[in-house]
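Here the complex is missing a single protein chain, while all its other protein chains stay put.
Chains: A, B and C, in written order; residue numbering restarts at 1 for each.
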């Protein structure tokens, strides 16, 4: 029996980053490697393959690339698009091809998201030279296309480039070609992705909303009109990925600290990062701590956490700390200095001061809003497109990522109810407000989802 | 090189139950098997041994024995003490011996905890016929001895039997003999165990407080004066273990249910068991749910959960449900009918009604207690020996296990603060009181540990 | 963020059987479940889904279906094609549809491989009602189509039915539709499959050799001319799968036996199944044992192992026994009574009789064949299509699966060299001949692959 080729998706949860490893005949290639690279070594080993090629579809901006670490560990060569002045690796250009057993990888230059973006076709030459799949990086996603807002001065130009990449290069590969993009639903690199990881060029051609446009001009207009957030840590990632990130020896294991040590560290400037769920945070927390529930770390740590201060964790489970470490290391946070041993329970039994937040259900909120005298300030911290799609009448909008810089805009004459899509980001917001000294606070658990269910009055922008 | 003998402890956390598997020369024996037996099969397989002998040191009362399931799966023979009318297995008596490779196991009848209790010596006949280790069941623990309160009419008799077992049979085996008891610290089968699993007969002879007595009479006096709780589920376990528990096919996987289905099931009589931490429960919970934080399940489910009603889980992590299932199956709970999909978050976003509890820190409580007008009712739910060792002045004591039957003794003229050793059992108590309709409730997070740290006034019984 | 749908392939190695589990919104479906079903329960649990639907694309003939066990464990409903008199489950017909969250599954009747065969389309109704993927069972594979030799009296009819299913139902779904078949390369259910598991209808339409035909008649001609083997165990599988297989409690763990016990069992009629590699078997083996290297079990056990005799394993690694158990249980072999503890080494140190085989390299064989006086009998045990594609001049052909019934056709006047594609099946053949009493035997390690490399003279049928 001929040896099977393998193609495995490695998803980095939270970031919704999709990387790929594929191989045949003893050789393997990795596309868009993340920083913690053990997984690729392990998969390649299972298939008795050596990783010989590492491709970057573009200078990724939302995580630290693991390319150089993979190169160090395996001797692989790194390849990336020629339209950027990389400090390492080798440039590739349209038409370059690479053979791994029966797999042939071919390079397409598909600029738009960035100038150096490439796509990579995969053919199984045992069957045909025609491609069976394509890795599209941030050009084409399942249900969306890449964002083109990184060069505001040249917005129309890059949107046009993306149009050309999509319609003149990718779609013509054929309806039958399988699609393997660099992100899935939940990524900050696109907002309209479908909640599904499998698709083909033909399916996208017919059903991807971003491709159902009437010509190049319309496409450009749509793209230019989009609003995207750019977390401040992107800058850090771009620098690291262009010039080479420091190698990762092993994942850090933040040492357990007792509550006295944690209190001292906080006094000395450490950030206390509470990973617990909003209900637990509302129940009790360490005054001054920042709540980012674990699964929100990839999306919001880059707005809220500094690179130059130590971070200490408060969590219910050791596993949650390990997951947070992985998330933060991928984003280049390396000062992960400790974790409260025994979690908040240890803080409680030490007799130290505790804080709590109120919580509000959608029914409560609806009742209170119905009485103008009792109505609180609803602080909605969702993204602008969510806000515009419907929000509570009278609410105040400040995007969560902007909140630390816009604290003075928060009205303080009434009780504040933090609000978002379901009450999770609202908890982050409440923790920020509490650190800022506000006290008459509650988190609307359920938020927009619950408000719809109980039919709160909703207005549209 | 001669083949190594193996001896591995299998701890069932929570119950602090210690079972053992040991083997040599292709045969293995299991001592005090728990109900979920995959672990024994797996260990025996790793050592290329067949499980041929299963011993029960006594009719265990705190978990469902896995002996019969092991027998079904391996063909092993079950052995237990002759002084009970077992419905299965073979009786053994003083002096019986069993050979597995170079391991010789010998039977000692060591009654006291129960009449049929046995201990099992282990000799490595390749070195000597003298025992190198002994499995003592519930006769002798690290730092304590077995409880002897199961035959109240014959209290002095059984305490005397235990004395004889300890001083005339076990200790004379020699100071050098390693000790392998059936429980470790945290078990309901003894309250004074040391927080350590390794010891020897000589170390216990010298340092075990229960053995530092001035003769048989003094020993009996001490034992008879002890107070132990007997959870109601013990009766169920005794019956199952004497007559044979139903086989366990595989661990149940409670299906995920949406919030509507959970609400319906609760209306139809299901128990909603919330496994989350006290802070999370205080933050928000489903009205009517019972909070037993995961790690308290083994100790308190047997008081608080019925066998005849379905149980539905509310948890933060799927892992927590899996762990709770394991705990409850070991205790014979088989009606584990579902889990709230998405956890409390799903309940919240459905717009359903939520409840919350107040929390109190030790500092708050100290301040409130200092002012007679503001002083709340402190409901202390610890065990009587903890209460007697020191409690807050003016507190009310009702042991948590007794609370459902003594709800009418809870004073309701003032706000109630639930209280225990550190605030965890207090959360269970608060959830019971809330189900009972009380609302002016808060949980004293930190409880006794924190009160000592902040120097609340403490009185002794 | 909307919840992601999941679709995961569960491959049963060796059989190259592909089953699928997919889900959304708390519900999951399994397609063509294998007998050991823990994997589906585990995946569904990880996604917090309940398995509610189990589909069988047809009455599978090459493994025992796990549908009924899944039903017992989860309460799911079993669905299958209406054109068979199943003893359980519910029939479905063209156009039936099932909704699981945003997933819509639709039934297509696609007979040909069998009369009751169905395919199942998958649409993501959040994107479109058009299908994005299709599960084709044994109708369409990557690089091949299903075999149609199961109804020899109606060969042209069923080939025609398959043509209609492919060209009138499946391909018209659209080039963009992803393909999920029931087998991959290496299955006995098709011989031309591509060594790759990912494809689309459009890729197959263009590149699948079996679809590049000039009309219905040509397709039928091709299919009728194909030669397929049908292992005798297929009958057993068909019966079990139509009428319901006995439930699988847990995977058996064959107990370790010493060499004396193994010798006794063999005397009493047990089959000694040696799982080791050909080189190890050639080096030394237990006289009378049958060598089937582990990875050949799925393809050849069904020809060579009886259902009515106990099977004992000889292996180098305990892991290999566990894998063989899994393979054999999937094929309905339940009398797996033991394993030689310590492997062949234990047999050797017991002083028992050993046997050995000679080995021949391709270079040796080429030299010997060049000298007519020295030329051995080359017994080629490959499939007829391999033989016809090229074989050594003067070789004798008997397919391995037929060898036990055709032993008297093996010439014994010269030394025998067993031969296959690479020397693995040749080892099985040598072990069969040795049991049959032949002694002047050797295995041509490397076989056809090596013979090509060293340019032995090759003739074509």
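Methods note: a residue touches a chain if its C-beta (ideal position, glycine included) is under 8 Å from a C-beta of that chain, and two chains touch if they have at least 3 such contacts.
This structure is a prediction, so every number in the text was calculated from the model and none was measured.
J.: Of B:174, B:288, B:310 or B:415, which residue touches the hidden chain?
T.: B:174
J.: Given that one chain is not shown, which residue among B:29, B:70, B:105 or B:133 touches it?
T.: The one listed residue touching the chain not shown is B:133.
J.: What is the set of chain C residues that contact the non-displayed chain in the whole complex?
T.: On the chain C side, contact with the omitted chain comes from 276-285, 316-317, 319, 343-345, 348-354, 356-357, 359, 361-363, 422-424, 445-447, 449-454.
J.: With the missing chain put back, which residues of chain B would touch it? List them for me.
T.: Within chain B, the residues that touch the unshown chain are 1-5, 7, 102, 124, 126-128, 130, 132-133, 143, 174-178, 184-186, 194-203, 205-207.
J.: On chain A, where is the contact patch with the chain that was removed from view?
T.: Interface with the chain not displayed, on the chain A side: 26, 38, 41, 45-46, 48-50, 73-75, 249-250, 253, 255-258, 318, 322, 341-342.
As a working rule, only the chains that are shown with their structure count from here on.
J.: Relative to the centroid of every protein C-alpha atom displayed, which chain's own C-alpha centroid is closest?
T.: A
J.: With chain centres defined as C-alpha means, what is the inter-centre distance between chain B and chain C in Å?
T.: 48
J.: Taking each residue of chain A in turn, which ones touch at least two of the other chains?
T.: Touching at least two other chains: none.
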